[in-house]
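With one protein chain held back, the other chains of the complex are shown just where they sit.
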Amino acid sequence: MTEELVMILDILRGTSYAMTPLILAAVGEIVAERAGIVNIGLEGIMLLSGFMAVVFAEMAMNPWIGVLAGIGMGALIGLIHGYITAYLKGDHIISGLGINLFALGTVAFGIEAVWGVRGYYTPPLEAKVPIIPGIEISPLFIVMILITIGTYYLLYKTSIGLKIRAVGENPEAADVVGVNVELTQLLSAVYGAALAGLAGAFLSIDWLAAITKELPAGRGFIALALVNFANWNPILALGGGALFGFFWTLAEWIKNMAAIKAIIPVTLMNTIPYIATIAVVAGLIGRSRPPAHVGRPYKRE
Amino acid sequence: MGSLSSLKGKLVLLKGTLEKLVEIIFAIIVGFVIAGLMMYMGGFDPIKAYAAMFETSLSLTDPYYIAMTLSFATPVMLTALTFAIGVRAGLFNIGAEGQMYMGALGAVIVASWTLPGPLYLPLAFIVGSLLAAAWGLIAGLLKVLRGVNEVVSTIMLNWIAFWIVEYARVYVYPNPIDASKTISMPPPGRLPLLIRGTELSVSFIIAIITVFIVYYLLWHMVLGYEIRATGLNPTAARYGGINPKKTMLWAFIIGGIAAGLAGVSEITGRPPSYAITTGLSNLFGYGFDGIAVSLIGANHPLGIIPAAIFIGALSAGSRGMQTTAGVPLEMVKAVQGIIVWALAMPGLIRLIRRRMIRRRGVEL
Partner (left out) sequence: MPRNDTIVYMKDIVKVYPDGTVALRGVDFEVKKGEIHGLLGENGAGKTTLMKILSGLLRPTSGEIYIRGRKVHFKSASEALKHGIGMVHQHLALVPAFTAYENIILGLPGKVIDRKKIEELMETTGLKIPLDAKVEDLPFGVRQRIEILKMLYRNVDILILDEPTTNLTPIETKELFETLRNLKKQGKTIIFITHKLREVLEVTDRVTVLRRGRVVGVVETSKATPEMLAKMMVGREVVFRIEKKPARPGEPVLVVKDLWVRSDLGGWAVKGVSFAVYSGEIFGIAGVEGNGQSELVEAITGLRRVEKGQVILMGRDVTNKPPSELYRMGLSHIPEDRQKLGLVLDMTVAENSVLGIHRLKKFIGKLLNMKWKNINVHAKKIIERFEIVAPGVRAPARSLSGGNQQKLVVGRELSKTPVVIVAAQPTRGLDVAATEYIRKILIKMRDEGKAVLLVSADLDEVLQLSDRVAIMYEGEFMGIAKPEELTEEQIGLMMGGYHMDQLKNTSSNRKVLEAS
């Protein structure tokens, strides 16, 4: 009895970890896409921010400095991406590809440059975000929930949210009534990337407590799929992310069961989250609706 | 009159090409400068690093280095074609990575068979490229039938391919002698080396030929015509009696074949392993490098050849950079990323030029 309870709690705890980075990145991207800016560089931002978080957390021997560094790194990337897409009217996808490629090289380089090891580094315990005693979950899980609810409030209950959504739906209509389309887009892109940065910090100095050059392992792109799945709504992203996280954890758990391991090797089971993501997105057709003007530059006259 | 007007046409074309070239060179300079700053901040000497990089990649003092450069150019030239064909059809197919894994797996499958010697090579190429094409087709079908965005689907398929191939490496085709890799391609199935003692094999020539075939396909065949029309203006393509969905599927298939050839050529043409190694380490990243190559090469097959050699030189030179200047060799990937990012800024040069003119105007 107690053994089963422990098992269930284990899976739930695992879910709380697995869902956090997905939802953070997705909620941020929802804001950006609501304003019309697509960022397929979430994966790269998570990686870069994860790296910066470790560097700063270790330097200060304080995990919260690391978390801030991760957010800051994300915001910086978001600022550049936002400038390219909103002001220079550049291609959203190519800029996002640039972020991903840049991150891949920079972090692999950085790990070696900073710690002199190849591809993998574990920060000291003091740099790791502590667990909330008693309930044994990460404080960043709570932060994620608050951010999600706060973002929902921002998008749907404030005049700023109205402007953000208007810009992504019909920038012309927003422009006519005096909304600064470009600035709104830039700030939304920064917000989105900052949250992806937080997700990266969570991966490197909290959950996985390590930095590798494949830190996000596709989570940035799964977050993109989650945005779609959640129909661009933060609250639905919370639910969807919990579902993704739960199945991910379950798969992790099952694949390590001796009985299963004998039949299906772990390596094959590793494909499950990715197959599930595709299946979910393919099953969505017609039910989700992206912001009408997403991913396209807005040009007057 | 006629010749004059055609000359004018050529000049218009030339001006466009030149502008693009300036833009690319500018992006490359930006990439090197920013990466240099990063090295400096990391406590390295960027000038020493770049010098070493050049010495060990493009310097004519030792043909070994040139050979290494070309050998690294080979797979990325092919994966670049995957991305380029996609862009020409209006798609962002970033699945070359996974399709390349599948191609390599195909070659390993053939390597595991007992066959008359001369059959290994052709079968490896056929099985590998078909497997990769099928992998690309999945993303195509998801796009055409279910409207799944190809950026998400191809990335997911990359990871799925990674784990499937990794599974096959460990469980299905393990090397009985060396646990760190799969069964090696038997010697009759290996492509001859172009320069002994290097990793440069005939696969480089195959890649070049493939580039020209794709060029021919895109600019001299009906399918290429239809692909380009679809990518440039799907509405007009439909008006022109072209079925854009069918065209897109073909773009995924052909892109898959190109990526597959990259995988096969790594198994049949790169010493010493002639196999897939642990964690796909000898394949990992070629697909993504291909995106950079394609973008630097203006998504044009003929631009891809010099771009691939450039990226190949970075990869080859990164080793020298590491030994001489102590800079981690992954630095070159950061350079690539910055270049692509700089390329995403349209009219950046125009912007700078305008600002310069304005400043000069004030001085006057």
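Going by the order they are written in, the chains are A and B; count residues from 1 in each one.
Note that in this section a contact is a pair of C-beta atoms (placed from the backbone, for glycine too) under 8 Å apart; a residue touches a chain by one contact, two chains touch by 3 or more.
In this text the structure is predicted, and so the values were computed from the model without any measurement.
Contacts of the undrawn chain with the visible chains, over the full complex, involve A, B.
If you put the hidden chain back, the residue from B:Ile25, B:Leu119 or B:Leu232 that touches it is B:Leu232. Although one chain is not drawn, the whole complex shows that of B:Val170, B:Leu223 or B:Leu302 it is B:Leu223 that touches it. Residue B:Gly241 is the one among B:Pro116, B:Pro176 or B:Gly241 that touches the chain not shown.
For subunit A, the residues touching the chain absent from view are 158-159, 162-163, 165-166, 169-170, 172-179, 289, 291-292, 300-301. Mapped onto subunit B, contacts with the missing chain fall at residues 5-6, 8-10, 12-13, 216, 220-223, 225-226, 228-229, 232-233, 235-243.
Keep in mind that, in the parts below, only the chains that are shown with their structure count from here on.
Each chain gets one centre point, the mean of its Cα atoms, and the points for subunit A and subunit B are 28 Å apart. Those residues of subunit B whose C-beta lies close enough to touch subunit A in the complex are 38, 42-44, 92, 94, 142, 146-149, 151-153, 155-160, 163-164, 166-167, 170-171, 285, 288, 291-292, 295, 327-328, 330-338, 340-348, 351.
On the subunit A side of its complex with subunit B, the touching residues are 40, 43-44, 80, 84, 88-91, 93-95, 97-106, 108-114, 118, 213, 217-218, 221-222, 224-225, 228, 265, 267-268, 270-271, 274-275, 277-278, 281-282, 285.
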